[in-house]
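All protein chains of the complex are present and in place, except for one that has been dropped.
All chains are identified by letter, namely A and B, in their written order; residue positions are counted from 1 within each chain.
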Amino acid sequence: MTNNLATPPKPGYEPGLTRRRRWKLLLAKQETVPWRFESTSARLDSKFFTGLTGFATVLILAILAVILGNILVNGWPGISWRFLTAGTEKDMFDVDKAGILPMIFGTAARVILMTIFVIPIGVITAVYLTEYAHATSIFTRVIRGAVNNLAGVPSIVFGLFGLGFFINFIGRNMDKFLRPGAAEPLWGQPAILWASLTLAVMTLPVVIVATEEALRAIPLGLREASLALGATKLETIVKIVVPQAMPGILTGGILAVSRAAGEVAPILFTGAAYFMASLPKSLTDQFMDLGYHIFILSTQSPNVEKTRPILFATVLALILLTLTLNIVAIFVRARMRRRMRALH
Amino acid sequence: MTPTHANRTLGWTGIKRGHKARTLEWLAEKFIFVVSLSAIVMVFLIFLFVAREALPVALGRMSSVKAVKAIPPEEIGRLSQAELMEYLDLTPAQFKAMPQEALKDLMAVKVEAAAEAPKDKDAALNTTTWSAMLKPYQWSGYDKPEYIWQPVSQIQKYNLVPLFIGSLKATLVALLFGVPLALGAAIYVSQLASPKTKEWLKPAIELLAGIPSVVLGFFGLIVLASFFQSITGSDSRLNAFVAGIALGLAVIPVVFSIAEDALTSVPRAYTQGALALGASKWNAAWKIVLPAAIPGVFAAVVLGFGRAIGETMVVLMASGNASIVSWNLFDSTRTMTATIAAELAETVFGGHHYRILFLIGALLFLVTFLSNLLADVVIHRLKNRLEGKPA
Partner (left out) sequence: MSDTSFAQIKFKTVVPAPPPDDSTRNTALLETEKLSLFYGHVRALKEISLNIRERMITAFIGPSGCGKSTLIRCFNRMNDLIDGVRIEGKVRIGSQDIHARDVDVIELRRRVGMVFQKSNPFPKSIYENIAYALRLQGVKAKSELDEIVERSLRGAALWAEVKDRLHESALALSGGQQQRVCIARAIAIEPEIILMDEPASALDPVATAKVEDLILELKEEFTIVIVTHNMQQAARISDYTAFFYLGELVEYDTTNRIFTNPAKKQTEDYVTGRFG
């Protein structure tokens, strides 16, 4: 359809105008036809679908609000300083005496132990993938594929892995070599060490991805400048690149911690205990855990009504922990992105 | 064509060290490389050690036949050492530690057990073979062939089909509920919302990812189930539907993040070109951006599926855990993951039940591994096709 711009459009021509109305206008002998810039049907279409997707968004937010609100409302009365610092000595189902200190301690301990393992390995792997690996080499693709796969493995399979590898293979062999002839296994049984290692394997992809994001955001010019001044590649990485990527590494660590604090399936067979008389003192002890406690209270409580307050309070404690960590990570990441933009 | 500086800045990879490394640096590089292999090693180890425990069952070498022909103690001389070990189910160390008398006692126990063993034909069935695990069987006392998972009974029944169906039911509900919501939200947040709204909206939705699965399971068990019961008045409070909804809440963040990333990384030039031609924001999003982001969106759904089928705590708490074969979404159901979680603690190390649970774990790993592979391949191919390169 050619459009000769030298001549104005024919009177009666207007996008979106139906034939009938066009005839009516012509019949009314109007010389000039008003311009209209939008056809009504498109606008309705747009509004409907925008509304639909907006509704989906609002629905998700509403569900989130309901969950958090419900837990907050039902759990807040149960939270008190006593609750957070008492142990469950005799009766964890007793509303007046129950406390969650051992669970908080157990969760914190296994998560801290996990970061000691996962952050160095994750950062080094990310450095390799960004700074040393060839983009097209098959090795690089296999490593990346492996990281993606690790991220997708079901959490219960990690539990099985912890049991089959760390406890039954490494633990038992450690017992065989370090304590031959001993009747009771020491390393070859569920322990906080094995649970932490299992969680470290599980959260490795999180740290790697976050660190890589930070490393890639650093402009190439910085590395070139350092090299042109006579620094070696390793010096450049250690002194310029990694320090600049610290916020990203921090984000990865916080996200890993948040994820691991909430996971129950991997620790079911690798170290979580229903009840421990004392806090875990050595690497081979078992531990109590917030998430596991919630599970037990929900499914095996003798009197559901009585333990409801404790249950909700424990859930609130766990949610506060993970959500606070997530929010902190989001802030750190946003700040890092802003600072990176100043570099470009 | 002379490579310009722009080509050079396409990524750090491709830039070599550029100098001969001194010893310390060379060592450091080798160390970094070795540590990076850990990811591959881990995936390999996971599969190896889970499969290792499951191997005897997978190869059909285990037997749960109850009606074993008992050999009387007097005939102990008839069997060789190896045969005796196998008959009595002893390890070499235990075998050596036992005197002859003890061995005879064990055999006497076996004879008694044989006498007590159920006499019906079911006892002669090896329930750990693949056919027993996958095909229906006519058990005595039932009127037609059934798929039954009942490991804790006199004759252990290890059919996996109820578990498969349970997992599929819950996953189906989760995807039907979660994927449309997540995709709709992703389209809205990345294309239709104003930048100011986006700033708080995106983190708010991703906050859903910060809720641990055990809390979602708790929510399903305590809140959703009661709500469901009050609405429908049905008996089974915990069923595939309730678990599926709670599972959907776990799937939404995964699908949302990846889909939103895919939609946002479509170059803005496309959107602006469409808008300049007079398209509405929705039109541009639906006709231009979404098709361009299809690889990422597809990957998001596949990964959501992987997450749903591998999730444990939610289904363990909210699905009712009755292992029956039924396509009714409102029946209590049991998934593969919940089975492993619930039953592993009570198995004998090395026994049939133990190994079959590991087998289920290996199958789960295989399923998620394949779905991840699928997502990767599809992204790679579709992306190349969209950019006009050979697939």
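Going forward, a contact is a pair of C-beta atoms (placed from the backbone, for glycine too) under 8 Å apart; a residue touches a chain by one contact, two chains touch by 3 or more.
All values reported here derive from a predicted model rather than from experimental measurement.
Student: For the chain left off this view, which of A:I116, A:A225, A:L283 or A:V304 is in contact with it?
Tutor: A:A225
Student: Of the residues A:Q244, A:Q286 or A:T314, which one touches the chain left out of the display?
Tutor: Once the missing chain is taken into account, the touching residue is A:Q244.
Student: Just checking the interface: what residues of subunit A touch the absent partner chain?
Tutor: So the residues of subunit A touching the unseen chain are 134, 219, 221-222, 224-232, 235, 239-240, 244, 339, 342-343.
As a convention for this text, only the chains that are shown with their structure count from here on.
Student: Across the complex, what residues on subunit A touch subunit B?
Tutor: Of all residues in subunit A, those touching subunit B are 42-43, 45-46, 49-50, 52-57, 59-61, 63-64, 67, 70-71, 121, 124-125, 127-135, 140, 142-143, 145-150, 152-161, 163-165, 168-169, 201, 204-205, 208, 216, 220, 223, 227, 232-234, 258, 261-265, 268-269, 291-292, 294-295, 298-299, 311, 315, 318-319, 322-323, 325-327, 330.
Student: Once bound in the complex, which stretches of subunit B touch subunit A?
Tutor: 8-9, 11-15, 17-19, 21-22, 24-25, 28-29, 32-33, 35-40, 42-43, 45-46, 49-50, 52-53, 180-185, 187-189, 192-193, 201, 203-219, 221-223, 249, 252, 256, 280-283, 286, 303, 306-307, 309-313, 316-317, 337, 340-341, 344-345, 357-358, 361, 364-365, 368-369, 371-373, 376
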